[in-house]
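A single protein chain has been omitted from the complex, and every remaining protein chain is retained in its original position.
Chain nomenclature is as follows: A, B and C, assigned in order of appearance, with residue numbering initiated at 1 for each chain independently.
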Amino acid sequence: MNSNNIIETGKTSMVSIKGEIDIYSIEKFRASIEKEIMTQATQIILDCSELSYMDSTGMGVLIELRNKSKEMGQRIIMMNPRPNIKKLLSLTGVDKIIEIVDNPAN
Amino acid sequence: MNSNNIIETGKTSMVSIKGEIDIYSIEKFRASIEKEIMTQATQIILDCSELSYMDSTGMGVLIELRNKSKEMGQRIIMMNPRPNIKKLLSLTGVDKIIEIVDNPAN
Amino acid sequence: MDSIKLTLPTKPEYVSLARLTIASVANNMGFSIGDVEDLKVAVSEACTNALNHSKNPDTTYDLTYIVENQKLVFTVTDRGIGFEPEEVAMPDLNGKQLGGFGIFIIKSLMDRVEIISERGSGTSITMVKNLSTTHEV
Partner (left out) sequence: MDSIKLTLPTKPEYVSLARLTIASVANNMGFSIGDVEDLKVAVSEACTNALNHSKNPDTTYDLTYIVENQKLVFTVTDRGIGFEPEEVAMPDLNGKQLGGFGIFIIKSLMDRVEIISERGSGTSITMVKNLSTTHEV
């Protein structure tokens, strides 16, 4: 899976999520993903390589967005979440409904 | 002025000062420079490229060490201090008694 | 046994200060990178609850970090409405539930958790992380 190819297909959007997602930054995060859902891309890839922090506030919004995108027939994929975030995705079961991929290129 | 040449002369010691110098780390700083003074090098270059913080506690010890090294006929030179530290060296007059050089290689 | 106290405005933009300070204290104590991340999450979850649920009438709430020999003991205290900790259900982990993860996550990541809450006078959640714990991500 290569990000350049993906962007070329035109059906996949890629969003880079950076910094910290918590109770303060959550609305900005929600808005940026909702914008992607509106584009009706069939796949939305969240590049989490530079996402340093996320907690239950982020998990809740991920589930919410995934439900919305599913209604639209879209998939959300998280790419390269760091170990600390992966741990929470697994603990909360979010990894059962959102696909998580590790891109070896990163 | 090139750090490799300097080390080759055998009369110059180079010490890399890293991190933060404050009331907590000051004794370690003092000890590491005193060790260099003991080697009787004619010049002691403090490489400050990776020194992110220093306050009046550091200024006081710099003056003290400079006095000691002067007695031994040695020079202390600060290389590449960052702008915030340069500002304090100038404010306190320490830059009048300790030579400050900017190494363009860095 | 050193004790650090932090009083923060009851506003989302200051929760990062709780993380920043606990990370610094835990780093100096020698906690692993993974444990430091877990401590950041635990303290944030507790702060987030104080902001979301406590209806804290005060403009501030309190954090305390106590550096003990082999553990970090920390508490988040609000002066809000309180709740019954025993009545909080374990969340469904099937991806259907949107919330209810906070206390579950705290309990999963920390070695010991104690919640003292009184209706009308507030909540205090104390979390303990042992230095020796070596379960790593």
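Operating definition for what follows: a contact is a pair of C-beta atoms (placed from the backbone, for glycine too) under 8 Å apart; a residue touches a chain by one contact, two chains touch by 3 or more.
It should be emphasised that the depicted structure is a prediction, and the values quoted were computed from it without experimental measurement.
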Where does the absent chain touch, in terms of which shown chains it meets? B, C
Considering the whole complex, not just the chains shown, which residues of subunit C touch the missing one? 2-9, 11, 13-14, 16-17, 20-21, 24-25, 28, 59-60
In the full complex, which bits of subunit B touch the chain not displayed? Write them out. 20, 22-24, 53, 55-57, 59-60, 63-64, 66, 83-84, 86-88, 91-94, 96-98
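Here is the rule we go by: only the chains that are shown with their structure count from here on.
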Please work out the Cα centroid separation of subunit A and subunit B, and write it as a whole number of Å. 48
In whole angstrom, what separates the CA-based centres of subunit A and subunit C? 26
